[in-house]
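Every protein chain but one is kept in place in this view of the complex.
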Amino acid sequence: MKLKTCVKLCAIVFLACTCNTLKAQNPFDISLAQANEIILKAKENAEASNVLVNIAVVDAGANLKAFMRMDDSYLGSIDVAIKKAKTARYFNTDTGELGELTQPGGFIYNIEHSNGGLMTFPGGIPIKNKDGIIIGAIGVSGGTIEQDRAIATAGANAILN
Amino acid sequence: MKLKTCVKLCAIVFLACTCNTLKAQNPFDISLAQANEIILKAKENAEASNVLVNIAVVDAGANLKAFMRMDDSYLGSIDVAIKKAKTARYFNTDTGELGELTQPGGFIYNIEHSNGGLMTFPGGIPIKNKDGIIIGAIGVSGGTIEQDRAIATAGANAILN
Amino acid sequence: MKLKTCVKLCAIVFLACTCNTLKAQNPFDISLAQANEIILKAKENAEASNVLVNIAVVDAGANLKAFMRMDDSYLGSIDVAIKKAKTARYFNTDTGELGELTQPGGFIYNIEHSNGGLMTFPGGIPIKNKDGIIIGAIGVSGGTIEQDRAIATAGANAILN
Partner (left out) sequence: MKLKTCVKLCAIVFLACTCNTLKAQNPFDISLAQANEIILKAKENAEASNVLVNIAVVDAGANLKAFMRMDDSYLGSIDVAIKKAKTARYFNTDTGELGELTQPGGFIYNIEHSNGGLMTFPGGIPIKNKDGIIIGAIGVSGGTIEQDRAIATAGANAILN
């Protein structure tokens, strides 16, 4: 971690702890406010692209933080979206990049059998805060894999501006 | 069902189908807009009571529709909230009432072993629309069982006003 | 087995094997025709009693043979009905009688944890053929436990007349 980041983190923790009006928020984990912002941005992006998706956000511990299923989107995408988000955080990677290694003959062929089932095609993206720390992940399912990836990326980027 | 209810259902279906700006919304199933309204109301209620909870909403088919975990609420409550919502819809009942029958010596002792795990203490409530049709269910976990039940009820009632 | 039963079985097998127009039907296992007769009788009985139920029939190997869910019956009863039928065949017993032994302090306390989940309250009944051989089991869920048991019994008895 850079010195600048460390100073920032200290300031955040110090302020959060000492200020009466704020609860201490772990700067290493996603907050519900951030998760909601991310999901709403992803949904907005999906609507603009006319795609019906399921959107899941997990926290730094890979545990479900928030979820939303658009009307008439696939029922099967509930689990796919959640598993994409988990997979992205399990290995801190774009799920599509992981998938390049899991093909027959690949380095981690059939790793999908671990962790109660991984999803290794595009649509899962780690969520980073402004300091580059991974605080969770987003998973999107319902469109084409490229649409899912674009929507997930738009969501993840929502808290960087 | 009452005649008034029938006429209403027809009007809903007809308007939804013929109006260009609306997609046909199944009046027998919860919409995402309704699920969000319910979750936000439940969250508001939890904050007002100073309780940290997980809130899950399932649709008429008992499939996850929306979910939200408040910061610092229990990790173990993710699955409890989802299972409470599913249980409430599986048997169209307040999960706490079901629990009265599942105790040792009760009529349906150990029914919790079905459906991949049921939750049979308070916090799961069916969601009805204004016509009394069950369109989904809400599950809340994180507070005392009475707090969870009150928050779930407040959520479920949000779409009745 | 009684001599009379043995002679019957031999005759059945002999006829089944030698007769061109008949397929050999294993007299130790339920046929689909029998399962359908049983389910229809159970459904008829449920309708006459104004109860909405799920009805499952398993074969001699405790594998699902036939299933039917009445409109508006509980979604949670799908798995309960199937598990009742399996439990009844797993232990060749009325599931309600098994439940008397699984209570706290009972001889087989918490046996519900085995076999992927057992249901040990009334509604599961072994199916016997006219010779008293157990060829499968029926499970009913959706009414009170006594209604479920009565409907299951009516179903099981359908092939005895």
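The first chain written gets the first letter, and so on, giving A, B and C; residue counts start at 1 in each chain.
The rule is simple: contacts are C-beta pairs under 8 Å (C-beta built on N, C-alpha and C of every residue); 3 or more make two chains touch, one makes a residue touch a chain.
Quick caveat: nothing in here was measured; it's all calculated off a predicted structure.
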Output for the hidden chain's shown neighbours is A, B, C
Of A:119, A:135 or A:151, the residue in touch with the unshown chain: A:119
Selected residue (touches chain absent from view) among A:80, A:138 or A:154: A:80
Among the options C:38, C:51 or C:66, the absent chain makes contact with C:66
So which bits of subunit C touch the chain we can't see? 23, 25, 31-32, 35-36, 59, 61, 63-72, 75, 78
It is residues of subunit A that touch the chain not shown, namely 74-77, 79-80, 83, 99, 102-104, 110, 112-113, 117-121, 144-145
Subunit B positions in touch with the non-displayed chain are 1, 3, 5-7, 9-10, 13-14, 17-18, 24, 26, 28-29, 59-63
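Definition applied: only the chains that are shown with their structure count from here on.
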Using mean CA coordinates as chain centres, what's the subunit A-subunit C distance in Å? 47
From the C-alpha centre of subunit A to that of subunit B, how far is it in Å? 26
Quick check: how many Å separate the C-alpha centres of subunit B and subunit C? 34
Subunit B touches at least 2 other chains through residues 61
